[in-house]
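To start, the structure under review is shown below, and the notes come after it.
All protein chains of the complex are present and in place, except for one that has been dropped.
As written, the chain order gives the labels A, B and C, with residue 1 at the start of each chain.
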Amino acid sequence: MCFKTNIKVRYQETDKMGVVHHSVYPIWYEEARTNFIKQVFKISYSDIEDRGIMLPLSELSSKYIRPALYEDILTVETYIKNMTNVKIEFEYKVYKEKNLINIGHTVHPFVDKNFKLINLKKFDLELYNLINSNYKN
Amino acid sequence: MCFKTNIKVRYQETDKMGVVHHSVYPIWYEEARTNFIKQVFKISYSDIEDRGIMLPLSELSSKYIRPALYEDILTVETYIKNMTNVKIEFEYKVYKEKNLINIGHTVHPFVDKNFKLINLKKFDLELYNLINSNYKN
Amino acid sequence: MCFKTNIKVRYQETDKMGVVHHSVYPIWYEEARTNFIKQVFKISYSDIEDRGIMLPLSELSSKYIRPALYEDILTVETYIKNMTNVKIEFEYKVYKEKNLINIGHTVHPFVDKNFKLINLKKFDLELYNLINSNYKN
Partner (left out) sequence: MCFKTNIKVRYQETDKMGVVHHSVYPIWYEEARTNFIKQVFKISYSDIEDRGIMLPLSELSSKYIRPALYEDILTVETYIKNMTNVKIEFEYKVYKEKNLINIGHTVHPFVDKNFKLINLKKFDLELYNLINSNYKN
């Protein structure tokens, strides 16, 4: 299961090298992840937070292949890479037309409002099933 | 009463024009304001929030006179411009060596945790006096 | 002449107060201005820079009326407020559904690649006419 998000590069996202600053890509991953959750799981991330569950980020990696420029229209393909009872991992492929320009990967443990790690299957079976059924397909 | 904060320009704060992006200055004002509150009022802004009081921003204005560049060391002079029972106004003068490169102005109403406007003198007289005595001097 | 840009609030744009940080609005104005230039003037801002002309920001003001929240869909209405041979001013009205939540105003002198002020009518009459005809209507 893959979901595509379009991103238009903002002027503020560029730096004096003339290209998009590397710290911007994790923000695009997050935008893409938010859309993925809404479109594939049919629940907004805000709703997940309202259920007392947060998905902070515990690991991030990114490979920068080609630069992105101001006013570029990019496509971020998002996948679930792995899911267990305690965490979920996403992968992102950023394309400029047909060229892959960046690949990203993020890991998110399931935590409660106090940042305590939770077993999602025990904590909220309904949400677990919602996510897991989309992961399997 | 004036307090000075030093800022070193970060690479990420520049844009493809080769200078600091205009959206960065309000972040520097906030850094300068945080320092002002800590050094002049002898209370951290975190402590003010812990007392149930927030100072959101209701108005911002900024005049850009000269550009700031990567690795510049700047000085932000911060003043209280005005204070009443319901709001406080700050002014910021950003210098690059002896040259004034930017002037900013922000207005902050006093609000409670639910963003309801409060009369600080009635809500927290101790904090009001702490701020007011430094404003008057 | 008014042009509307839709903005979806990103998680990274929020702060610990739970609402969008005030420094984000100027970035949205810029996104809206880029779209305005492309749709109304029928030229991209990148193309203007390629002609040797830049529109840096010399003045910014913003009034924050209501907060914006994560995942809000906002509309930014953009207008030319004023135009002369040497500068252009834009106004932005940010709406959350029918509620006006923020008003912004920016001033942009016309400068060349060396940040020298230019008279656009003399420097590039074609571009001047393109902008001016849309300002008048």
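Criterion: a contact is a pair of C-beta atoms (placed from the backbone, for glycine too) under 8 Å apart; a residue touches a chain by one contact, two chains touch by 3 or more.
Predicted model, so just to flag it, every value in this text is computed and none were measured.
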item: Listed residues C:Phe3, C:Tyr70 or C:Tyr92, member touching the removed chain; value: C:Tyr70
item: Contact residue for the chain not shown (choose from C:Thr14, C:Thr78 or C:Asn132); value: C:Thr14
item: For chain B, residues in touch with the removed chain; value: 8, 10-12, 27, 30-31, 34, 44-46, 70-71
item: For chain C, the residues touching the chain missing from this view; value: 11-12, 14-16, 18-19, 21, 23, 70
item: Residues belonging to chain A that touch the chain removed from view; value: 17, 19, 22-24, 26-27, 30, 54, 56-64, 67, 115
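Just so we're on the same page, only the chains that are shown with their structure count from here on.
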item: Most distant chain from chain A by Cα centroid; value: B
item: Superposing rotation of chain A relative to chain C, computed on C-alpha atoms, to nearest 5°; value: 180
item: Innermost chain by mean C-alpha position; value: C
item: Between chain C and chain B, distance of the C-alpha-averaged centres to the nearest whole Å; value: 25
item: Centre distance in Å when chain A and chain C are each reduced to the mean of their C-alpha atoms; value: 29
item: Overlap residues in chain A, where contacts from two or more other chains coincide; value: 11-12, 70
